[in-house]
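Shown here: the complex without one of its protein chains, the others still in place.
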Amino acid sequence: MTKPRPMQLVTLTLLALGLTAAPLLAQGKTFKVGVPLPLTGAEAKFGEMEKQAYEMALDEINAKGGVKGTKLALDIQDSGGKPETATAIVEKFITIDKYPIVVGEYSSQCSYAVAGVAEKYKVPYLVVTGAADKITQQGWKNVYRLNPPASLYNLGVFNFFENVAKPKTIAILYENTDFGTSTSKAMKEYCDAHGVNVVLSEGYQAGGVDFKPILQKVKSLRPDIVYMVSYLMDASLLMRQSKELDLNPQAFIGGGAGHTLPEFLQNAAEASEYCMSATLWTPQVKYPGAKEFFDNFKKKFDKEPDYHGVEAYAAAYVLADTLKRAKSFTADDIRTALAETNMMTAFGPVKFVSWGQFTNQNRMDTLVLQVINRKFETVWPKEGASAKYVFPAPHWRDRK
Amino acid sequence: MSRKSLIGLLPVAAVLLIPLLTQSPYLLHMFILSLLWIVLGQSWNLLGGYTGQISYGHAAFFGVGAYTTGIMVKSGQSPSTAWWGLLLGGLAAAVVAAFIGWVCFRLRGSYFSLSVLALSEVLRLVAVNWNRLTNGAEGILFIPAFTQKTYYYYIVFALAAVNLGVIRWVMRSKPGYYFLAIREDQDCAESLGIDTTKYKLLSLLISAFFTGAAGAFYMNYMGFIDPGIVFSIPDISIMMILVTMLGGAATKWGPAVGAILFILVSEIFRVWVGSGHLLFFGVLIIAIIIYFPNGIVGTLTDRWARKRRLQGAEAAA
Partner (left out) sequence: MSPQVAGQLELLGQVLISGILLGGLYSLIGLGMSLIMGVMKIINLAHGELMMVAMYITFWAFTLAMIDPYVSLLIVFPLMFLLGVSVQKFLLTPVMEADTVLPQNQVLLTVGLGLVLSNLALLLFTANYRSVPVSYASKTIYWDLKLGGQTISLSFSYPFLLAFGIAGVLGASLFLFLAKTDTGRMIRATAQDKRAAALMGINTKRITYITFGLGAALVGAAGALLDPVYYLYPQIGGPFTNKAFVITILGGLGDIPGAVLGGLVLGLAESLGSVYISLGYKDAFGFIIFVLVLIFMPRGLLGRGRA
């Protein structure tokens, strides 16, 4: 065995400790904003996409001269998707780096943890993707949310039910996570209130290999609609295996996320055809800059962004707009300006309002998309649709 | 008091003074996490290091402690009474441990290790699915009782100190010697008339109690838990083993050294290496195992002892 060299390790550790002190000295003239994101761990894919979208927006903003002559910069740090790390990052952002505003994080858990810290230090925090209802239900004065809460992701789908589908029975399968539970709960409550019979409602552990047993059970119950909430690639496995089992409801509808990822089209391939999903955004929306964002992102990073990307992109613009209107770059003035936000972004209109239990929550319409000819098309609401919906979907064996 | 124990008290005194030196919430957060991991490491060390029963599922006890506290608050207690969770959470974890011990201690080696892991996974799934009790995947949240980090610092410090004191006391009394005997040779211990199952269980109960109390502290401190966080195998169970063994299993200060090293080094890596930080961390783990086979404290003490012996031999010659 090699002879141990503990001195080398000690030297390395000391070196690393010295390096941590360096950023405290190097604060330039640019305005820095703290952004915690999961860049490692299971959520890394989304953290990466958001990071790219933030940076893209920032390049555009700075190319146009930044805000009041100041360039914007992001301090993006990896939380690994762990709340205690996210907490550490934001404690550091606020108390050591003295950033007057925090933007970002990805999951509900981490967004919630960050919101708690921001509220404690009275520093405004813009939530970009964390969807759990509770984040904007605490009556916190420093927490503003760009994306709609999970319970409202389905608004477009409800509207589609009332006007077109008029289902009598529904089967609900959801991922056993915060997002899956709260989205499916909203669907169940809607169905109970509107006389739709929920024949099955079960949660599953994300990452399963084989969903055929439960899908066969769904098949034996013959529901009109199969509604699924999957965050990730389970969406494509559910569709592929439904096709294999020849499970034929009038429509498969996803609750967003997994069923709207570009990877869904690739992995589910022909099994994705005619699958619908609730979504917050599609590249076909008529908002200014939406299509440009999609095209530029695709060109720059060689992959298609989903709605998480555009949320981050829009958040950067909300940030720039807020800073432009803020009297000074202090937390108080930024908070005042953020609260008065009323602007249009590539993601849609952004305005923070309070209603019911929600405070400082952006309210927006959600859409329904459908895969037609292996492309995501916006099919509902009718105005702004890019293609006509196909409902009921043809049976698997009747397709060519 | 001997010179040696005075030297031992020095780091303790230094740690007590930290909040007087810095009020930075970020630094205090790091120190609080370090102390929390000291408790976890020491608890695992009692069972794993001293008694030789390797558990891959201590997250089970951490989670039970955290959830006991969370459920207390959820059912209407105020967050300040949730501090009773430190006691109740620990007791609940010990009850679960008694069951696990009863199932597993009739078997040896890998079987015990893996069945704790299995039970911790089952508990995680129960926490996900028993919505009414645990709030399921949405987790439990409340606004923590204090906003000042100093309070948390001293609470977790006290927990770590009590934990260390109890373990020292146990290890100096009869059960402690039995634990070591069981680790070294269970058959031998048994033939000497030691009721090995009973003493393994005792070690497990103490270990689980403090792990549960640490979980309860986590709930009180973070204000939010969900099943994926507190029952995590890689982030809790495996981390506990790493902290203890890389610091030095079956040594007094090993878990403390391991915990501080882990929290601080991983934070430094995270800030400075960016998205590759876990890769470096993995390499560091491998390097420590190769260069310090008995952990940092264990290997250094061995080496010093050997050097002193050599010097003694030279002086004699």
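Letters A and B name the chains as they come in the text, with residue numbers starting at 1 for each one.
FYI, contacts are C-beta pairs under 8 Å (C-beta built on N, C-alpha and C of every residue); 3 or more make two chains touch, one makes a residue touch a chain.
As the structure is a prediction and not an experimental result, all values here were calculated from the model.
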Option touching the unshown chain, where B:L46, B:L86 or B:C104 are the choices: B:C104
Candidate in contact with the missing chain, chosen from A:K71, A:K212 or A:K351: A:K212
Contact residue for the chain not shown (choose from A:A73, A:I96 or A:L245): A:L245
Residue numbers in chain A that touch the chain omitted from display: 1, 40-42, 44-45, 47-48, 173, 176, 202-205, 207-210, 212-214, 216-217, 219-220, 232-233, 236-237, 240-241, 243-246, 261, 263, 266-267, 269-271, 303
Those residues of chain B which, in the complete complex, touch the missing chain: 48-49, 52, 54, 56, 103-104, 106-111, 113-115, 117-119, 121-122, 125-126, 128-129, 233-234, 238, 241-242, 245-246, 249-250, 275-276, 278-279, 281-286, 289-290, 293-294, 298
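In this section, only the chains that are shown with their structure count from here on.
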Touching residues (chain side chain A, partner chain B) in the complex: 1-2, 4-6, 9, 13, 16-17, 19-20, 23, 39-40, 44, 77-78, 80, 82-85, 87-88, 91-92, 95-96, 109, 112-113, 116, 120, 132, 134, 138, 176-178, 180-182, 203, 205
Residues on chain B engaged by chain A in the complex (per definition of touch): 24-26, 29-30, 33, 125, 128-129, 136-139, 141, 143, 147, 222-224, 226, 228-229, 235, 265, 267-272, 274-275, 277-278, 287, 290-292, 299-300
